[in-house]
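Handing you a structure now.
Only a single protein chain was left out; the remaining protein chains are all shown in position.
Then we have chain A:
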Amino acid sequence: MSGWTFRRDGIGTFRFVSATYDAATGQARLEYAFDDGPSMVETIRFPGAPAPAHPQAVEKALQLLHLIAGVSYFKAAVPARIVVETAVPDAATAALLDAVYVEGLAEFAWRNGLDLRGRIAFPRTVAEDAGTTAPALALPRRSLVAIGGGKDSLVSVEMLRALGEDMTLTWVGESPLIAAVAAHTGLPTLNIGRALSPVLFELNRQGAWNGHIPVTAINSAILLLAALLYGFDSVVFSNEQSASAATLEAEGRVVNHQWSKGFAFERALASLVHARIAADLDYFSLLRPLSELAVTREFARHSQYHQHFSSCNRNFRILGAKPRERWCGACPKCHFVFLALAPFMAKPALVAIFGRNLLDDPELAGDFDALIEWQAHKPFECVGEAAESRAALAALAGRAEWKEDALVRRFAAEILPQLPPGSLDMAPLLRPGTDHALPSRYQGLFDAIQRA
């Protein structure tokens, strides 16, 4: 980076420089730059990908990926101007990108004291949109399922297995945890490689803005490209109902930590894919109709994964046998998953997963208060809605083996009496919702849950 210094607040333009896919190496190369600074190149590696059978669709998916993945670099300086030096997006695509950069960076902005509303405007073609439906590509009927090492994707996997669905499990980047969990399913896997530009780390040292990015949007775009390369007609994620709920509303702003896991993004991306890339490539979240509690209830039954999965937000890149090496016990994800599993599992089995009883630790009172939004706002994490956490705690307050534990007792004595009666029933929370975009072949899946 000789000759160029990164002055965060002096930067004027973020440039989308180039995006190429090399079929010989299976590598996508995404290039970005600030002003006339050094180019920042991200690479995505698709191991063993065959030569593209649908080059046009691949090109479109690559462009979309380039534009979405730029968010990691853009946020380092958040300049006023965005320049696309590759194909300029049409209006529909640009609208989605504006949303990804505003809503997806809402938490980042809020925490850094920025306000991106009205500041992001992707360039767009003035020509009329090229129709509303892309051609169908006769993609093979099989699913590319994103797996994250946590409970949600494993519930999806087992549901799809019960349907007899042909599937491959996939994840982006190195993760021994995910690899180990995926191996436990016994299903075929695909590990896509991703390397961020090293320049970004250098910028971080030089005072770049930092914070949360909509990583699910990026992974979704990577998986859509993968589906076209390897031949899948469905890209399946496992985001639930609660991902759509706002984490925080303040000063007229809505901030949702998991915006790119929410239903609005899912629908927008799915319809853009149908319109611009392939009419028969579906993108959806299988668990969209379910609450977190409904998911944990399902997961509790699959004890073969209990000693292997982790939903902890610390990314332990080396696996250890100790619970402490999979669950930090200190983050909201650990707290929520513990709480949400508790009503559905034998207590000794649950505490064996975490190596400790988080509900009996008085020091965690504040953390659990945040989960139930009791004199606190919901944490910036992918956790269930307050109603779910409240219902789970209320259920435990009625259970002899739990009710004397410090935080359950405290909830029962101090908080429960102040909550509106009738708001704590778990049953309505367990019933599948109707807001989802499941292709018809999966619709029957939730009948069993509906009846349960």
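The rule is short, and it goes like this: a residue touches a chain if its C-beta (ideal position, glycine included) is under 8 Å from a C-beta of that chain, and two chains touch if they have at least 3 such contacts; residues count from 1.
One rule holds for everything that comes next: contacts and distances are computed from a predicted model.
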{"item": "Hidden subunit of the complex - UniProt protein name among \"aspartate kinase\", \"Phosphatidate cytidylyltransferase\", \"Amino acid/amide ABC transporter membrane protein 1, HAAT family\" or \"Nickel import system permease protein NikB\"", "value": "\"aspartate kinase\""}
{"item": "Among A:28, A:351 or A:370, residue touching the chain not depicted", "value": "A:351"}
{"item": "Selected residue (touches chain absent from view) among A:115, A:249, A:401 or A:414", "value": "A:401"}
{"item": "Residue among A:24, A:318 or A:427 touching the omitted chain", "value": "A:318"}
{"item": "Interface residues of chain A (partner: the chain not displayed)", "value": "174, 176, 201, 204-205, 208, 210, 303, 314-318, 320, 322, 324-325, 328, 330, 346-349, 351-352, 355-357, 360, 399-402, 404-405"}
